[in-house]
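Omission of a single protein chain aside, the complex is shown with its protein chains in their original locations.
Order of writing sets the chain letters: A and B. Residues in each chain are counted from 1.
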Amino acid sequence: MTWELDLIILAFVVIAALGAITIRDLLGAAILFGAYSFMMCLLWAIMGAVDVAFTEASVGAGVSTVFFVAAVFRTTRRTKD
Amino acid sequence: MKIIGLIIVGLTGLLLIYATGDFPDWGDPASPANNYLSTRYIEKTMEDTSVPNIVTAVLADYRGFDTMFETTVIFSAGVVCFFLLRVFEKKTDEEGLLRHNATGITLRIKGVEKISYSTGEFDRIDNLWTPQDLIITTACRLLIPFIQLFALYVIAHGHYSPGGGFQGGVILGSSIILLAISHDLRTSLTRISEKGAGLLCAVGVFIYAGTGALCLLLGGNFLDYGALSKILPLDPVSARSFGILIVEVGVGIAVMGSMIWIYSNVSSAGRYREGL
Partner (left out) sequence: MPDIIQTIIGKYNYWIYITLMMIGFYAIIAKNNLVKKIIGVNIFQTAIILFYVSIGAKWGGTIPILQNVHGEGGAGAATHAIKAVDYINPLPHVLMLTAIVVSVATLGVALSLAILIYRRYKTLEEDEILARIREK
């Protein structure tokens, strides 16, 4: 649980979250959400929660991103805000 | 609207930060969350259930009711997606454009869905067909059996390593989703039809609740796996370990069926004609 690694990955997580809600392209927002999920999985692995990290890697960074991309494909990709 | 939103969010954040002044420091071994119940779980898991992975033992045995209702929630999410999106259209013979590769002639044919394209003589060129790339289809076809084997390993080794029913079930479901993305939605529907996916969900929930009811019939409490030692040639502690394995298999099957079901409904918007 080295605090330097923790702090760097937390900074990446906050940047990915801010990017996912600010970007104007919905496909880009879905991919940034996948990156946010993966950084969360790394945080939990550092903290020692290995089961939670395994579940988040398979569910969040895998299946959840695919659902978002499928829904964006079926609706529209552009947004005004 | 955005300014009001920023003000509300800022005030809530400051209120929460002020409330963390009462918290114990991060990582403190003597904090109240670490003292009472979790010490009993850590010390008694090996004597009661002989399962070294404490998280699996607590999830499937000590807190088995929560996991059963969570499996029901996953099943009902699959059912809700089906009810919201599914549109049943009459299967008419639709027209499509075909190109004969040897001569370059374009044909318009009715009943275009019934022709198989494996010989390579004809190509479909209308806009309802996405062409399949050779490299991607071959690579994914080689990878998918190994992904499924790894998922079965994760389910079976949930007692001794990180893993268990949920993780293995999601990996199994995502192997079929990989088949649907790399080839075509119709290819994955020939492997697991939509009725099959729904049935898998229901069978998973049935296995979990059925194990609980079986323990009730054998004289114990609901989901008390020690009662299984009356029909299996094991002592009660090993019977609890075996009961945990059965319910993990049930959870894995339910999660696999639900992931496939939700994906096929969302990616084809209910019409089951073409996927992503």
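The rule is simple: contacts are C-beta pairs under 8 Å (C-beta built on N, C-alpha and C of every residue); 3 or more make two chains touch, one makes a residue touch a chain.
Treat the numbers as computed from the prediction; the structure is a model and nothing was measured.
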Q: Would you indicate which residue among B:Gly96, B:Pro162 or B:Gly204 is in contact with the undisplayed chain?
A: B:Pro162
Q.
Across the whole complex, list the residues on subunit B that are touched by the chain not included here.
A. 1-2, 4-6, 8-10, 12-13, 16-17, 20-21, 23, 25-29, 31, 33-34, 37-39, 41-43, 45-50, 52-55, 58-59, 63, 66-67, 70, 73-74, 77-78, 80-81, 84-85, 160-162, 166, 235, 237-238, 241, 255, 258, 262, 265-266, 269
Q: Using the touch rule from the top, list residues of subunit A that touch the missing partner.
A: 1, 6, 10, 13-14, 17-18, 20-21, 26, 29-30, 33, 36-37, 40, 43-44, 47-52, 55-56, 59-60, 63-64, 67-68, 70-72, 74-76, 79-81
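As a working rule, only the chains that are shown with their structure count from here on.
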Q) Taking each chain's centre as its mean C-alpha position, how far apart are subunit A and subunit B in Å? A) 19
Q | Residues of subunit B defined as touching subunit A within the complex | A | 27, 53, 55-56, 162-164, 166-167, 170-171, 173-174, 177, 181, 259, 262-263, 266-267, 269, 275-276
Q) Along subunit A, where are the residues that touch subunit B in the complex? A) 1, 50-51, 53-55, 58-59, 62-63, 66-67, 69-71, 73-74
